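A single protein chain has been omitted from the complex, and every remaining protein chain is retained in its original position.
Labels for the chains are A, B and C, by order of writing; each one numbers its residues from 1.
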Amino acid sequence: MNELNLEQLKLWRRQFHKMPEIGWSEFVTTATLISTLREMGYQVLSGKKFLKTDNILGRSQKEVDIGLARAASKGITPELMEEMDGLTGCVAVLDTGIAGPTVGMRFDIDCVAVNESQDLSHYPFAQGFSSQNPGYMHACGHDGHMAIGLGVALWIVTHKTALTGRFKLIFQPAEEGVRGAKPIAEGDVLDDIDYFFSAHLGMGCSSGEIMINPLGFLCTTKLDFRFYGAPAHAGINPHGGANALAGACHCVTQLMAIPRHGEGMTRINVGTLLAGEGRNVIPATASLQLEVRGGNQQINSFMTQQALRTGEGIALGFGLRFEHELMGEAVDLYNDEKLINLVTQIAVKEMGLSPQEGLFGGSEDATVLIKRVQEHGGQAIYFVLGSTIKAGHHEACFDFDEISLLYGVKIFTNCIDYLCQEHQ
Amino acid sequence: MNELNLEQLKLWRRQFHKMPEIGWSEFVTTATLISTLREMGYQVLSGKKFLKTDNILGRSQKEVDIGLARAASKGITPELMEEMDGLTGCVAVLDTGIAGPTVGMRFDIDCVAVNESQDLSHYPFAQGFSSQNPGYMHACGHDGHMAIGLGVALWIVTHKTALTGRFKLIFQPAEEGVRGAKPIAEGDVLDDIDYFFSAHLGMGCSSGEIMINPLGFLCTTKLDFRFYGAPAHAGINPHGGANALAGACHCVTQLMAIPRHGEGMTRINVGTLLAGEGRNVIPATASLQLEVRGGNQQINSFMTQQALRTGEGIALGFGLRFEHELMGEAVDLYNDEKLINLVTQIAVKEMGLSPQEGLFGGSEDATVLIKRVQEHGGQAIYFVLGSTIKAGHHEACFDFDEISLLYGVKIFTNCIDYLCQEHQ
Amino acid sequence: MNELNLEQLKLWRRQFHKMPEIGWSEFVTTATLISTLREMGYQVLSGKKFLKTDNILGRSQKEVDIGLARAASKGITPELMEEMDGLTGCVAVLDTGIAGPTVGMRFDIDCVAVNESQDLSHYPFAQGFSSQNPGYMHACGHDGHMAIGLGVALWIVTHKTALTGRFKLIFQPAEEGVRGAKPIAEGDVLDDIDYFFSAHLGMGCSSGEIMINPLGFLCTTKLDFRFYGAPAHAGINPHGGANALAGACHCVTQLMAIPRHGEGMTRINVGTLLAGEGRNVIPATASLQLEVRGGNQQINSFMTQQALRTGEGIALGFGLRFEHELMGEAVDLYNDEKLINLVTQIAVKEMGLSPQEGLFGGSEDATVLIKRVQEHGGQAIYFVLGSTIKAGHHEACFDFDEISLLYGVKIFTNCIDYLCQEHQ
Partner (left out) sequence: MNELNLEQLKLWRRQFHKMPEIGWSEFVTTATLISTLREMGYQVLSGKKFLKTDNILGRSQKEVDIGLARAASKGITPELMEEMDGLTGCVAVLDTGIAGPTVGMRFDIDCVAVNESQDLSHYPFAQGFSSQNPGYMHACGHDGHMAIGLGVALWIVTHKTALTGRFKLIFQPAEEGVRGAKPIAEGDVLDDIDYFFSAHLGMGCSSGEIMINPLGFLCTTKLDFRFYGAPAHAGINPHGGANALAGACHCVTQLMAIPRHGEGMTRINVGTLLAGEGRNVIPATASLQLEVRGGNQQINSFMTQQALRTGEGIALGFGLRFEHELMGEAVDLYNDEKLINLVTQIAVKEMGLSPQEGLFGGSEDATVLIKRVQEHGGQAIYFVLGSTIKAGHHEACFDFDEISLLYGVKIFTNCIDYLCQEHQ
């Protein structure tokens, strides 16, 4: 078993960094996590054991197939392949056997579709641990999140006899596009958690800083719209068929004009539109990728309902068939006071990190897990762990300061330590 | 009883010209017609006796009320007022008592909303017979149509003993906006007609010319659309209510883009749009006046169905209530060969008029009457009676050449004469 | 001279309540104010003496003409008519002759287009002081504002010898639609003001309450858009002309979709749209009344620029002529700390009113005056003076609690007293 120190954390981080895998195709990553965690002594749940498959969002079979092929080529054993059963992510569980709180933690594992820089000034490339999966990169820091997760896991098993209660380390797939949290939340793995911790590296905070209670999370719903009409010759039979491209365009003009909301921020974006078959054919198909956001769940729900009603109205007006598919979902964030105070005590007062305030601005599906924990009576927190970065998140030269891995492990484990002692 | 000569026709024409009344408010006009025709010896049907009131189109109660007040002020007797029962137009019937064909004729009686020129170069003004109803004018020649109708009526009673069969002279209200024909057609007054004649003065033909079989009539449907939403304060509650103005505007953008038709001409126009209550209120109401046209009935029906579906889709998408109202209707024209030949024989060969060919371009609801006659086995014709005009139809300086009144009476009566003789 | 007591304040308020006049037509109101203030001993500036006419917004000549006729019929003297010179509002100035601060106050004088309730349960009607100008009503409390203004004016002249500095009481026309402040601000009447006070009755605060620093004012710009095309016959010549209605509708679809702003709230509303001439004519004209709002001036300016660019793009695309007219403007509010503290001291600590916090939500053009004062080095405040109301602002049964008139006068005069003493 490895010792918990910065070198070990860097090793893990760089191992994952070399092997970035896009959401729902993290088979090599998951297999690595399962093996490592089992070796430490954890019970590890994978596939349908912790995911409610009915609620899986935004999973592309094409990407899954590529991931499966890659996993096979990388020598993942047939047993692990069978165990994963086409699904990614896992939950490591450890029970101390002593009455105490159940503590959950979330670490996300997927990468983004960015081509990693091959410039010698880019540290991961210069050091030889850059992406070996062209077109994909851990450019958001999830490699670091996993390293911290394994570090916490190692600390727990090492200190097991001094601890109480149970631990659940959730290695979540497909955080990008806010897709992976929902099937976890809809399962039952979260429902007995008393305290839940989650965090993100970087995000505007430098090494030595921490944003304990980030505000301004927008709830969001990611949707695909598809319209199906009928083709016809545009010269001879312009009145024939049903024009899916025209319907989609009118849909966009209406979507972009969904009213503002008096009670808070809203957003709407149709990010892509692909329609039509040929210049002289009445277009029979159109597909849109869109997202709505709202300052709270009620506002986001207003936006979602308006968007769906718009699609239905268009279908009626243009004689089209309308399909929509939920592709991702995140909610807003309400950190619990007790954990805000606990992280403040540990990170600021004990570790000396500099507290920051600010708006998160984007969306995160850890919020979906937090909401579930809170609905079942648990308390939860999401904080931003400062780490000086070399380029913006999702950029080809993104790299973070690895010292923050150690800070991350310390915050998590000190919190665990405190909560176990509190209980005793 | 008056003698039939040009002077008498001019007197009638000028009497009507001074008293223009807009569609469905022609109470003074109708009362004058009823009295004159009864004096000649006709049985005259008015109101519900010839109109199927369920099918009345585009009748504005406000204009009716103004018309009723005007009629009262002009001394129309209470008996006639009661007989008309709020409805306009009439049918004069005369039965010779001798077996023979039933011949029907249509003369339209309404004016347009144009302010008549008060320039001395404008003959009706200079001669003192211009409109005494400001804002309204017989600027389409229907005053002449009525004069011809009365001339034909007088000829028939004068020659009654030499004639056979029955005569029905239909004085149709509300031709403008193609509104008045439908309730006549849906009644039963047309159903025994064997030969039906109708005509229009001017329309691009000069005095001495005739267009016996005008082509290019477009079927048309006139519709009002109304959207009802809910108001809300645009600053405080922009997400509240339901925006009827926005819905109406998107409706227009979709209506104007109803596809072309591969089998013939189409038209769509949203002529007016009125929406909203105030600058800072989410608009709760919107109303549109629109029309579609098509080269034949099937194409016009395609346009109408597309327009209605568009309104329904908008209502669904924007959460509005959608109402539509049929405001007018005309169909395309198919003149019967026998009557084309008959009018050609009389007008061209006997009277020496110069035959013209051409496209009508617009729409006329005599076509609705013609279609009904033909569906019941009768034959029908609509022709253009040349008359040199001083300005375009519907213009403030419109005036036609009164000599054409006499040509008109002759064509109608010579046709009657021929058909009666043919039967004997 | 009247004595300052609640009875006198009620008399003034009810006198104005009977005589509501819409913005820019308040000639009877203005004449009454001028006469009353002159009688008290004030120098009174009217018309171009305090208004920069180039910056007058949203003034309808038709309403002005009606107002002038009403003023003549109510016996306003030709001298006053000439002095007002077609403009409304006035500024009363009084100089104590002793060195001291210049204190400005704003009282708005226009009514809204609401038909006042004639229900006996409506106190102004039951008491016989309801609107004598049908269709118009002081349903926003500006009658009360004027009564407070005259009350303050009376107090000042009564206590003149104990005061220092100068006083400017601004009776502003056309606050509704945020139209009247700009031409005052662009003149020079505000530029020497050291302390500026303004307030509104009601607005969600009950009698006995005060909201000293209302937040959430939205900057706003009110615009009229007009499109001019060319008519054509919709059946015969659909490609002719230029369709202003279609352009306007596409403009609306684009306006409603001006993007959200990442830095704060935005609003857009097209409140009314009027387009077209007749069902079968390609529409040649269209006019829109719209407004944009933004959480700050930069955001509001973004919205305004986007709206104008949209209009220009439509004009280019549809071959139309585009005109826009600025109809109103308000900015956001930044109350000065010193005056917040002063009003808190007087209203809460001395008078015992209950302080409230909250969002204003709407827009107010007192903010335009305040911005000008602050830009010239003065300090300013706008507060909400609690007054229990019987129905919402702008509703037919609106009525406020007249006791608040006295509270209003006391807050204003106590602040004046303090500032004068502070200076001595």
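We adopt the following convention: a contact is a pair of C-beta atoms (placed from the backbone, for glycine too) under 8 Å apart; a residue touches a chain by one contact, two chains touch by 3 or more.
Since the structure is predicted, the reported quantities are computational estimates derived from the model, not experimental observations.
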### Query
Omitted chain: which shown chains does it touch?
A, B, C
### Task
Using the touch definition up top, pick the residue from C:L57, C:M203 or C:A257 that touches the left-out chain.
C:A257
### Task
Pick out which of C:P238, C:G278 or C:P355 touches the chain that's been left out of the picture.
C:P238
### Query
For the chain left off this view, which of C:G41, C:G135, C:G317 or C:G392 is in contact with it?
C:G317
### Message
Using the touch definition from the top, which of C:M203, C:A246 or C:I346 touches the missing chain?
### Response
C:A246
### Task
Quick one: say which of A:V91, A:C111, A:I170 or A:A234 touches the chain that got left out.
A:A234
### Task
By the contact definition given up top, give the residues of chain B that touch the hidden chain.
253-254, 256-257, 259-260, 262, 265-268, 361
### Touching residues on chain A - with respect to the absent chain
177, 218, 220, 222, 233-236, 238, 243, 245-246, 248-250, 252-253, 256, 267, 269-283, 286, 289-291, 293, 327, 361-363
### Absent chain, residues of chain C that touch it
235-240, 243, 246, 250, 253-254, 257, 259-263, 282, 302, 309-310, 312-319
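The rule is simple: only the chains that are shown with their structure count from here on.
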### Task
Could you pull out the chain whose C-alpha mean position is farthest off from that of chain B?
A
### Task
Quick one: report the Å distance separating chain A from chain B, using the average Cα coordinate of each chain.
69
### Between chain A and chain C, centroid-to-centroid distance (C-alpha), Å
51
### Task
Quick one: which residues in chain A touch 2 or more of the other chains?
253-254, 257, 259-260, 262
